[in-house]
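Structure, as structure tokens:
The other protein chains are all here in position, but one chain of the complex has been omitted.
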């Protein structure tokens, strides 16, 4: 469009730069702080320029909060959540969208009611379930047959416990459902005419076609998994399973010592890095996948 | 193959590392058991995690529960009483050897210990002698009147924070009430029944808070909390504040952290002039052995507890931390070998003195109230409102008492029919 | 829209849905039933026989002024968080949608905060907006007590809202940008032909046409603010609900009441109230996701 | 190569009935075109034959075997979808070969057959491309190839040309015809484009609102539309239709103030009945001397290959094709001759054609008087 509006353009840039400082500014402050010495970071006024101490600070943070194993744990947790969620949601959405069964609506509602109720809201009893996974079945069996079974499976302090309850929600299923709904009916019908059954259709058509969605979901779920806070805090007591989010408090300047926020910030930067990288790398698909389906 | 068992504790930082040392010593010393010690970061998360784990049947064999959680534990039925454990495993312990002030807190009405006193402490008054000298203060602050005077002088001498305090009720309410022989709750602070009611809003404590409020208004006392960026101990060790009240447990840390050459002293908590000082309350935590573990673990647990109770270990523990020895013999032995005369440890004997200042009264035996963590939180929230947001002292404390009573009533109902033993 | 369902097997869909359904039953419905049970009894902290008390727990919850305080705090948090994220996101989306040179880079950058965990952001902001160091120290030096979240509940609430808004603005931004870009170009061109300048077009054409997206985000952000996993994390890692309950959001209060206060029953009652509230949200959202305020 | 019988087939979606009892039968190798306006149920019928849609009532038989309960793949039909429904993530070769792959045909055989088929539709050079990199016509050919490779007994086409531009449609039309000649499978082709219908069909089925309006050879239908609907739907410019009444005495109908003569026998039997008379624009003669119905020219459309004069008669638009060298301009008064042999007469209420002899292609026996038949 022909537009001779230098004022509007200038205003636009102004807004965008303002947005930059608002949204990226905090990163810059963290970066600056994380690379300064103790004196620099505690000086008033604050120096916004990054210095050269980042590596020292980072390694100090690394050992203080024992980030090595925490990063590995967080990574494993995030990956398991991602993989589990992506796989299960695709299957469930397939069942919900592509079949005409009386259970369809039951499945739909049973799954989608969970959409808005994050773990935080039901964390107390979930903990109890995680501690004794088979309890419901034992109760069921003893109620039905009167036989007391004594199998137990405790998920506390395990990767399964860290991830399974998080996988049990509907976000991904919903995303897939929305995507599947946008696929032309003809596609499935063409496959059907070609002699393909449901499983083949799922493997040959749906999975390859939902790549974008998968990447979007991967992004969301990795971020979600990595950033879990309350659940690990409650269910992990064994330091071997500590995640990065649990290390946060260890990163804070300890009560009786120096306010070494430079170390804290360096540590927090390390903790933020993996999801940041994932979002930055996958953002194209993330945006496309989200927008194409939710909208 | 060593029998493994778990021990959860609530100390962190320097003190936490000392616990690890103790565990290591135990593991190195014998070949039958292996103790796995895990820090849960703080006292309250330890209680919280222990309960959650117990509900999940994943409780540790031993857990460290702070004073405030005592009644919650006692009524839980989730533990093996200390005496029984030791008897079952063939250890003979001289239970009378524990300081009665300490034992009272953790024992049944019949005087039988449910848990092992481990890291016991009491609150003390710390002050910076150098600053006192600079301000020309030539007395030791033993009464609050003197503290006020000292604060004024310090202020006049240019010290911004003569006395720093936070909203921890342990010093401010519990210890204050004990040494002034004031009740916190009826029924002997709960010892005589679950139907106790909180009365701290009708005692000298109220005046004490009002006094603090006045001091704060005059900028003589200053609030120092973690949220504000610096808690009282760092405020003292960084010489920002010249007087604080905190646990004797911090004695070691303070000594280590204050710059070389700075002169400081520890004293018993001040009392109001004309008050007959009573013994202070024991603080810290005790070790509980959880029920429902395999038999083998109890052997290890008993061995560990026995190990901790040996005079050498007791002395080591009191040396590397500020915690007081919990047995009379331990204390005597340390006194005898001159421990308390030497520089970094000098003054710690005052904690024992404070604890044993008088025989215990109704109000100084201890506190046996259910859900006391919540009560503490109510009171400290009230203090926060009073000191940060200028709320009315009496109204806030009344409200805190009401809310705390609701907590007690719920507790009473929850354990309806249970007797305090 | 109902998909033309094409496959007819009855057992295959069950097989496909089973893993997730099982997980959901186990980790969602079973706990949800437990919450119910606890809410109507007095659950002893360590377990054991619990006395049925009817609605007492609910009565206590509703009688507690701090509960209502937490409802108010939650509402303020969610509402303000929602408004800020959507408003800032909208302004930025409109700016980026003008496709001036370089706007692609801004688009890339704006989404990044979404990656950050609430608690991690909280910790960083504790430094960034700390009253004694960093940015605000200078301000406070000039105007004492201008900014002190440890002291003033309002400041603390602003602090946690800022953190929330910071993290989620990138998210709303992306949706709004996509919404803007799906407004047919010919409409803005038609408006240009009709004589409307850029700002006029934004107000008259673009924003009204974003109504479905705006509504969608409104619901999403409200629920995120109410119960999102960041909400707890941010509050827990920055203010711990204080000062004096100033930032005690509902979720935080529930966790605190259950695990610190050992009042599982009271917490369960609160959970149920919260779940009820969210159900209402969910219901509204579903009605609108399926048939939103579509113009066409 | 299979014959198809459709017997009293109905389709309901929930409560709304979409097909109201369709009876049709197609001979082996026939090229059938189903024509009708949007929403009349063409696709539904096709999809029921394919097995993609449940049959609510009635029967469909292929080669004498009732297929109601058979899966699509068991029916031996191949289908070309309107938007082709190519698998976007597969190459052309994979698209074409997918049915074989599903059927477990060996890799080598598959490749040979893919190549052969691609050659037939002229896609040999594009086998490695993805559909997104093809033009509309090429995509269409992939869709065809995908159907051809299966060597089906029945070809089903659901408006396969409607997404193409005009030029390509003409080409593809010719190709489909050729293909049909080569493979001579029974083909059913759904469209709502009449040129396609007229040019492709051996047999034309005209549908409207879930009913079959007329079945027959294309020209037959053009010249003897069985109903007002068919008359107005087929032919462009559309047939001129006007409502009037038969005057028995003069054996004529009144139109534009003039009496237009009709067959006296017909007239007699229509005594006083409301009828609709139709005449195709190319069948009325326009003369400048003004005999016949008088009209004022509104405008003349110059199509290059011909000219259409538009007028208004009795308040209704009227079109007539005029000769290339006749000079008429807007405003001219002209006369329109309506040859009585070219008039179509329809009963107003039922919309049915009224004719002197019974139309042999009518599926139902005539239910009228001896001289008069209402063609169904």
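As written, the chain order gives the labels A, B, C and D, with residue 1 at the start of each chain.
The rule is short, and it goes like this: a contact is a pair of C-beta atoms (placed from the backbone, for glycine too) under 8 Å apart; a residue touches a chain by one contact, two chains touch by 3 or more.
Note that the structure is a prediction, hence the values are computed from the model and not measured.
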Q.
Among the chains you can see, which ones touch the chain that has been omitted?
A. A, C, D
(Q) For the chain not shown, which residue from D:14, D:272 or D:304 touches it across the whole complex? (A) D:304
(Q) Considering the complete complex, identify which of D:76, D:218 or D:256 is in touch with the unshown chain. (A) D:218
Q: Since one chain isn't shown, list which residues of chain A touch it in the complete complex.
A: 1-4
Q. Which residue numbers on chain C touch the omitted chain?
A. 184, 186-187, 189-196, 200, 204-205, 208-209, 211, 295-296
**Q.** Interface with the unshown chain - residue positions in chain D
**A.** 165-167, 170, 174, 177, 194-195, 198-199, 218-219, 222-223, 234-238, 280, 282, 299, 301-306, 310, 321
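Operating definition for what follows: only the chains that are shown with their structure count from here on.
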**Q.** Pair of chains joined by more contacts [C-beta pairs], A-B or B-C
**A.** B-C
Q) Where the centres are mean C-alpha positions, what is the separation of chain A from chain B, in Å? A) 41
Q.
As a quick test, compute the distance in whole Å between the mean CA positions of chain B and chain D.
A. 94
Q) Roughly how many whole angstrom separate the Cα centroids of chain C and chain D? A) 57
Q.
By the touch rule stated above, which residues of chain A touch at least two different other chains?
A. 128, 130, 189, 192, 234, 249, 259
Q: Mind pulling the residue numbers of chain B that touch at least two other chains?
A: 52, 55, 229
